[in-house]
Every structure is written in C-alpha cells, then in structure tokens.
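Of the protein chains in this complex, all but one are displayed in their positions.
Chain naming follows the written order as A and B, and within any one chain the residues start at number 1.
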Amino acid sequence: MVTLLTDFGLEDPYTAMMKGAVLSINPAARIIDISHHIPAGAVMQASWALFETYPYFPEKTVHVAVVDPGVGTRRRPILVKARSHLFVGPDNGIFSPILEDCRDAQIIHLKDPRYFLKHVSNTFHGRDLFAPAAAYLSLGTDPLAMGPMIDDPVRLPFPRPYTKKGSLWGQIVRVDHFGNLITNLRAEDVKKFLAGRRGIIAVGNLRVEGISKTYGEAPPRQALALFGSSGRLEIAVNKGRAADRAGLETAMLVGGEVMVSPSPGDADHS
Amino acid sequence: MVTLLTDFGLEDPYTAMMKGAVLSINPAARIIDISHHIPAGAVMQASWALFETYPYFPEKTVHVAVVDPGVGTRRRPILVKARSHLFVGPDNGIFSPILEDCRDAQIIHLKDPRYFLKHVSNTFHGRDLFAPAAAYLSLGTDPLAMGPMIDDPVRLPFPRPYTKKGSLWGQIVRVDHFGNLITNLRAEDVKKFLAGRRGIIAVGNLRVEGISKTYGEAPPRQALALFGSSGRLEIAVNKGRAADRAGLETAMLVGGEVMVSPSPGDADHS
Partner (left out) sequence: MVTLLTDFGLEDPYTAMMKGAVLSINPAARIIDISHHIPAGAVMQASWALFETYPYFPEKTVHVAVVDPGVGTRRRPILVKARSHLFVGPDNGIFSPILEDCRDAQIIHLKDPRYFLKHVSNTFHGRDLFAPAAAYLSLGTDPLAMGPMIDDPVRLPFPRPYTKKGSLWGQIVRVDHFGNLITNLRAEDVKKFLAGRRGIIAVGNLRVEGISKTYGEAPPRQALALFGSSGRLEIAVNKGRAADRAGLETAMLVGGEVMVSPSPGDADHS
C-alpha cells in the first residue's frame, strides 16, 4: 500500500505520472491519495497532515510526501522507518513531527540509483525518484539496501503550547474545509489546565465559554470549542465557518494565537 | 467494493483517514470516490447524487455517505439494504430517495461497537464508525449482526412536479460543473405532458422552444433543453453555462422553478 501527499493540485497530470511510475514497477500496488491540495511549498502544513493521518493506515504502508520547493538542489532524498510505517520524501523537515514522536526511527539517505527511474529530472523527484523508491519498498525491498543511514535530518521548529499569566496559550495549526480552527492544544493538556473549570477560549474576535461535545450543541451560527477528531482543541461555528468569524486575516489564521483561561469566579461546572 | 460520498473536500486528510480505516480492516477493499465536494451540510444534494450514481456500481457494493451536520448528537447511524446494495451513513434523510424508490428496503440501527474503531470521537463518525462498518460489510459481515432493524428513518420532503394553469412545473435539483441546470422532471412525464407538441421551457431569464437531442444541436452560446444522462429535463447553453445566464442568484438556482408549457398554437412538430 502506497499513500501520496503533495502540493501538486489535481489540474495537472503530475500526480498521475507518479502513480504510473509506481504501477510500472509494482502493478499490484494500492495507491491512496492523502491530499494534493497542500498550499504550494507549505512543508509544515504537509508534515502535520501526514502525522495526523498515517496511523489510520495498516502497518508497512509506504507514505510518499512531496512538498519540495528545494527539488534539484542539494537537499537529500530520504526514507524514514518509524512505527512500522515507511516514509519517503525530501529532507526538508516534512517528517519532523514523526521523528519527534518516534525517537528510534531509522533514517536513510536514498542514494542508490537502481531504485530511481533511469532519467531523473531536476524538477520532478516525486515522479523520478520518490515514487519508484516507494514502489520498490512496496515490493519488499530492504530499506537498508537503498542508501546509508543518517542521523542529522532537517527538523522544523514546531510551536509548543505554554502557560503565561494564568492562561494556557496555543496556536492554530490548520484551518479545515469547514472553516474549523484546529489548534496544537491537546485535549489532555487543556483538561489538566482547566481542572474541572469551564474555561474561556479566545481566538481573534471569537470568545467561547466552556467546551462542547459536538458541533450541534451550540445554536446555529454560534461559536463553540470542542476536542476535535485529532484529539486537539478546535474552535468551530455551528452551521458556519469559524475562519470567517475570527476577524483574523486569512494569512494570519495558521499561527494565530489561542488563549484558554479559567472563567472569572469559575468552579467545577464541567 | 466501497464508495465514499462526503462534504469533506479534498484539502484536508479526512477522506484519507476514512480510507485508511477501511483498509486497516479489509486490506483488499476497492474504494471509489463518488464525490467529496458536496456543499457543507447539503444533505438533500448528497442524497440525490447517491441515488443517481449507485445503480452504475455492481451489486453488493457498500456505499458510505457522510454529510452529517448532526454528528455526535442523538441522530442514529444506520445501514440500508436496498436493491442488493448496502448504504451506510447518518439517519438524517440522506437515503430518502433510495427508500422512496425501494419500498422493501431493510434499515438497521448500527449499534454494535464491535464494528466501530475502538475510540469513537464525537466529531468524525465517518472515520470512526461508518468506514469501519463498511469495511466489515465488504468482508461479508451480516447486516443483521450489526444492530436492530428500525422502520422510522428520517425522510426528507422532496419537491414533486405538478401541473397548474395548463403548464407542468418542476424544480432545479442540481447545477453541474458545466453550469447545466438539472431538474426533477422525468423525460417520460415531460413527453406525456407535451404529447407531441414542441413546448416552451422557461427557467429564470431563459426561454427555450423545443427539446434537443444533444448539446451541439443549438448554436454556440444559445440555450437549449434536453433530456440529460439521468433521464431528466436539463437546461444547458451550448459552449456556455446556463447557470450564468438564468438570471437567478446562485443561492436560488437549486430549487428554482422550471415551467414547461405548450407553445401557442402548437401542433405535433416533434
């Protein structure tokens, strides 16, 4: 099984070329798209999407992630083996959350051209290098045969939640299709911080009291906070788009600050 | 074989998570996307797309439909068995046209948690409940093992064509990618009403005489009416977009009224 995650969009035939390259080497490969709509060059956003998604796939799945503004420059093509999954892509930080989560991951510099297409272009390693390598891995090729192990992969600095002046602060890490604002605040950390108090959640213009269980719990058009499907705090608007209501410019949404505070005079109402 | 129909879009990894959940249970499942671009929460539109599409798939296909604004509230997760196909999704009316068309359908309340993921979130039953249930069904699990039968599913009120003042009235039920206006008027009903007369078809600003056989029959940029690929009356513009020419606001297109009248002094020109 092979998954694909890119910023190529679906207008061009680029993702199909990658699939053709996989299937020409392993005609029995199953190929699943994670997404091809990562904003162009948004390595951090891609890394987050991959980290959230890969655990839902069976072990031994090969995940190909190509958001690769440095294609053709000296950045290395790499392979990561972590938690019985395999990951293939550029060494530009796209696997950072996986490496942070799994300290004993193996990382291999993909060097052996036997596992690439015969002609490797300077501009499309997704097709010429990563897809073929993934196809060989899906056939059972030993990762260690594909290049030397390395221990200095590029790691992106991910924002971490912190507490300040009695509040818990986090960041919006993703805005989804429904306009929901997904944060880096994990359910267990928010619960621990609130310790049974209802809490106030603030982001931009939006201010919500208490944490709901479902989108339908708030009246239509009203903002709410809940722990979303990835186990993180999320701000949403029932039958509406929190992204349009937060009063933040679109470019400022991802990275926007989220504050969780105890309500004034708050006791245990949870 | 498993099909997916959602309003999740393709930017986020949500549909991939559903596919991973299916493949983790049944690695041999074939998964086909019907569409993930249903407007957010548009249950009626999704129900129509599913009803039009499922008959083209082989019998025993499992169709998962998740347009589910009430996720996590008390709406039931259900399974419908109709015409040798299986349908899985929320009990919010999304299967209404199928139930109306097939009076002896079996409906089951999906209750047995053995067929769900271990942790079922409040916000993503597509991944945690419907995809796993579909995977077990694709493995041959007996629907009756998954929960009790029910006979009171939610049914949406679908608009029906009617005749008034000598005209046949219907509604636009879908606007497609080409801007074609697809109505709920079935070819056989229109033909019966016109009884050999050419007829005038009117919707918003558009007024067409007679019914064409193909898009290419009208001169470029000119409106025409024809019986489309779903066997229903459709208003189109050759090499153009009827949706842009009807003079109706976008939000008013679906649900817009369509009138079919005999032409004045019309005889049999068909």
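Rule of thumb we're sticking to: a contact is a pair of C-beta atoms (placed from the backbone, for glycine too) under 8 Å apart; a residue touches a chain by one contact, two chains touch by 3 or more.
Nothing here was measured: the structure is a model prediction, and the numbers come from that model.
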Absent-chain contact - pick from B:37, B:81, B:109 or B:191: B:37
Selected from A:58, A:72, A:231 or A:247 as touching the chain missing from the view: A:72
Missing-chain contacts mapped onto chain B: 1, 3, 5, 10, 30, 32-38, 49-50, 52-54, 56-58, 174, 176-178, 213-217, 226-229, 231, 234, 239
For chain A, residues in touch with the removed chain: 8-14, 16-17, 19-21, 23-24, 27, 31, 40-41, 69-73, 121-124, 127-128
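Assume only the chains that are shown with their structure count from here on.
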Rounded Å distance between chain A and chain B, as computed from the means of their C-alpha atoms: 32
